[in-house]
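Would you mind keeping the following structure in view while I ask a few things?
A selection of the complex's chains, in situ.
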Amino acid sequence: MINRSTGKLSKTLARLFFISLMCLSSSLVFAEGSVGIDLVQAERALKFAEKEASKMNTKMNIAVVDAGANLVAFIRMDGAFIGSIDIAIKKAKTARLFDMPTDELGALSQPGGDLYNIELSNEGLITFAGGLPIHNSAGEVIGAIGVSGDTVENDKIVAQAGVDAVK
Amino acid sequence: MINRSTGKLSKTLARLFFISLMCLSSSLVFAEGSVGIDLVQAERALKFAEKEASKMNTKMNIAVVDAGANLVAFIRMDGAFIGSIDIAIKKAKTARLFDMPTDELGALSQPGGDLYNIELSNEGLITFAGGLPIHNSAGEVIGAIGVSGDTVENDKIVAQAGVDAVK
Amino acid sequence: MINRSTGKLSKTLARLFFISLMCLSSSLVFAEGSVGIDLVQAERALKFAEKEASKMNTKMNIAVVDAGANLVAFIRMDGAFIGSIDIAIKKAKTARLFDMPTDELGALSQPGGDLYNIELSNEGLITFAGGLPIHNSAGEVIGAIGVSGDTVENDKIVAQAGVDAVK
């Protein structure tokens, strides 16, 4: 009896374990295309960033890329700079390409700095504030957000609101 | 008599007022960056196109551009082709750049055709099916939608669902 | 006794389960940078593809990209075409961007075909044979290989040798 019930339990646990593994596996590799952040998370980030921008009475372009630095979702708020479409996307890419806030890179890329003119790599980086990596609860980078449309300080505040929404 | 003519006058004034509002509204929208379709409409188009794709059990990249052919909103459904990010955006741009379905342009761009290799203009067009202009109720082009991720037939069906959502 | 031993067992299983989850999680997300195939697998693919090329007495450029379509490893065999460096890399990217052999895409991109001139997207695709997606044992795409240097038939045979090495 002891053995049988223990056996049943371990079988059940093993089965649960296997199912969990499968779920985990698919949720991490993300159905073959999107790697890292998924669309639900990305739209949540956009929504919270947009709310923050509205609260600040400003208009932003907001982009989210996945762990492969490929675009997942994007919005341009009505009246936001057209020139900031490309900047928001490049900020998100830059933050993921180097797994750090874009302005940290920018601090190193100034004339005389260690990474002077790094912006010319990767078909164009944007290294001023407004791009932030997005981490999962385990601390791994799953993507990044890029915001452009106002002062770099405000861009960064709005990007942070997007990051916080995914945590 | 007085009342009737006053009533007519006020009706005329109200009409003029409404028309002025419309003009003002469109001129304001143009002045501020986003021309034509606004973000609410664009997100509505994305949402309906996404629903259609889910119903068809397929995964799409969906992009909406405004009357200036500049990106307003974009989503990549989980597992959709990474290579279709660029194609969806280019389909939307192409549809607005020439105010016609992308495949109508494609019919003219074949070897021997009137517009052979037009794809090389504008930093790259996509001229197969899946890009459609979006009109307002007055029949004016206010933007376009581009869809990529499945057969061109399915891409076009999903794009049409987005167009219909804005009408 | 029954409860205690069962309790211990389930605790142990739970612990194993948690550890496995952690391991799986890190192996799938790949230490934050490389998504999908890792360097050991990529170098194995290169090595087997190179051996196949040597056996066929030909000289190849061979590239492996990860699930984000970003380069992981590359070799150019001595005397292989210099012009094929870019082609091998683009074949690998194309195979991952659309999760199919490059020549399947090429069959659809001919004049009159459904995807005519798709090569102009994504900053340049290569759609003739020699690019193949790489799957893990669960059937998920974890990257792709691209081979260029000989006839497209031979390119594809060498690419297949690389794919087989990762299974």
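To keep things simple, chains are lettered A, B and C as they appear, and every chain counts its residues starting from 1.
To be clear about the criterion, a contact is a pair of C-beta atoms (placed from the backbone, for glycine too) under 8 Å apart; a residue touches a chain by one contact, two chains touch by 3 or more.
All of these numbers come straight from a predicted model, not from anything done at the bench.
Participant: How many copies of this one chain make up the entire complex, given that 3 are placed?
Facilitator: So the full homo-oligomer, as given in this file, consists of 4 copies.
We take it that only the chains that are shown with their structure count from here on.
Participant: Could you please state the distance in Å, as a whole number, between where the Cα atoms of subunit A are centred and where those of subunit C are centred?
Facilitator: Centre separation, subunit A to subunit C: 24 Å.
Participant: Take the average of all CA coordinates in subunit A, do the same for subunit B, and state the distance between these two points in whole angstrom.
Facilitator: 27
Participant: If you look at subunit B, which of its residues touch at least two other chains?
Facilitator: Residues 81-82 of subunit B each touch two or more of the other chains.
Participant: List the residues on subunit A that touch subunit B in their complex, please.
Facilitator: Per the stated touch rule, the residues are 30-34, 38-39, 42-43, 59, 68, 70-82, 85.
Participant: Okay, in this complex, where on subunit A does subunit C touch?
Facilitator: Contact set of subunit A toward subunit C: 1-2, 5-6, 9-10, 13-14, 17, 20-21, 24-26, 28-29, 32-33, 35-36, 66-70, 99, 123, 136, 138, 140-142.
Participant: In their complex, what parts of subunit C are in touch with subunit B?
Facilitator: By the definition above, subunit C touches subunit B via 68-69, 94, 96-99, 111-112, 114-118, 120-123, 125.
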